[in-house]
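Only a single protein chain was left out; the remaining protein chains are all shown in position.
A and B label the chains in the order they appear, each numbered from 1.
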Amino acid sequence: MAEHDHGSHLTEVELRVRALESLLVEKDLVDPKALDILIDTYEHKIGPRNGAQVVARAWTDPEYRQRLLDDATAAIAEFGFTGRQGEHMVVVENSPMVHNVVVCTLCSCYPWTVLGLPPVWYKSAPYRSRVVIDPRGVLEEFGLALPEEVEIRVWDSTAELRYLVLPRRPADTDGWSESDLARLVTRDSMIGVGLALTPDELTRQEAAS
Amino acid sequence: MNGAHDLGGMHGFGPIEREAREPVFHQEWERRCFAITLAMGAYGAWNLDMTRFARETMPPGEYLTTSYYEHWLHGLQRQLIEHGFVTLEEIEERVDALRREMGHAQT
Partner (left out) sequence: MPKLEADRVLHVLLKGSSARPGVPAVPRFAPGDRVRTLNIHPYGHTRLPRYARGKLGVVYWDHGVFVFPDTHAHREGAKPQHCYSVRFTAEELWGPDGSPNSMVYINLWDDHLEPA
């Protein structure tokens, strides 16, 4: 029995990760400071606010929107959002008759440069298994009921192409600045499991938080 | 391979559970596992396709009942050993040593 109980019993998984890290540091194969920067970058620096800026610009600048549709990687790079898991970007645009939604059924491929790391639900079996076979049901589960006349396009990210949905600009936003418009753009709307917020929804959401 | 990861169209997984204001990482070990995986990938000893396959080799029962970063851990350990960065013996020895040092582990 260990007398020096530090107040936590580590699980096997925690032990194994610690074991690997300590071995790799000892062998001078990893730099602990590099690990900290990797973690900090994805925990605090890169996230859906990046994609929201891209969307807001596309809503306000028709030439940017066209560049985004023609060569998403280059257009997104104009913001400096480049690199890992965003090397080959594709933007798919929602319209009155077409709604796009993105998945990676085989693993968890996701456009890190514009959305950060994916949420647990995106990487989990329920979403990955169901959205390709029952997209309407999945969208309803997310609160989005689309009429049958709207074509649903599910993009399964089986290659290194990473998909960003360009949601429709909500009504009653004429004259809004890009930064205000970006506040309407949710992560869910850029994956395709939701729509951008309406001005009323934004007001309610910000009042609640 | 026709592994458990190939999930498109499977039935029976239940509702899509979402966490409000979900953190990027839920546990410290997830952070470390994530960062070590990326750092070791920088050597160019393996490519991303090899990394995906390493994760796919989890036995189906394990894949379906473990969390996302546990899949990463499986793949990472396998690749580190396969490419000679560490041996399985070294890992198990270190796990045992840490277990003794830090108190009994829960399984």
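What to note about this one:
In the analysis below, contacts are C-beta pairs under 8 Å (C-beta built on N, C-alpha and C of every residue); 3 or more make two chains touch, one makes a residue touch a chain.
Keep in mind that this is a model prediction, so the values were computed, not measured.
Note that the undisplayed chain, when the full complex is considered, contacts A, B. Shown as candidates are A:D31, A:D61 or A:E78; the residue that touches the absent chain is A:D31.
In the complete complex, the residue from A:E151, A:D180 or A:E206 that touches the missing chain is A:E151. For subunit A, the list of residues touching the undisplayed chain reads 28-31, 33-34, 36-38, 41, 80, 82-88, 90, 105-106, 113, 132-137, 148-161.
Seen across the whole complex, the unshown chain contacts subunit B at 1-2, 6, 8-9, 39, 42-44, 47-50, 52-53, 56.
Heads up, the rule we're going with is that only the chains that are shown with their structure count from here on.
Averaged C-alpha coordinates give centres for subunit A and subunit B that are 21 Å from one another.
Residues 1-2, 4-6, 8-24, 27, 29-31, 34-36, 38-39, 42-43, 47, 105-108, 116-117, 119-121, 123-130, 132-133, 138, 141-142, 156, 160 of subunit A touch subunit B in their complex. Within the complex, the subunit B residues that touch subunit A are 5-11, 13-19, 22, 24-29, 31-36, 38-40, 48, 52, 55, 64, 68, 70, 73, 76-77, 80, 85-86, 90-91, 94-95, 98-100, 102-107.
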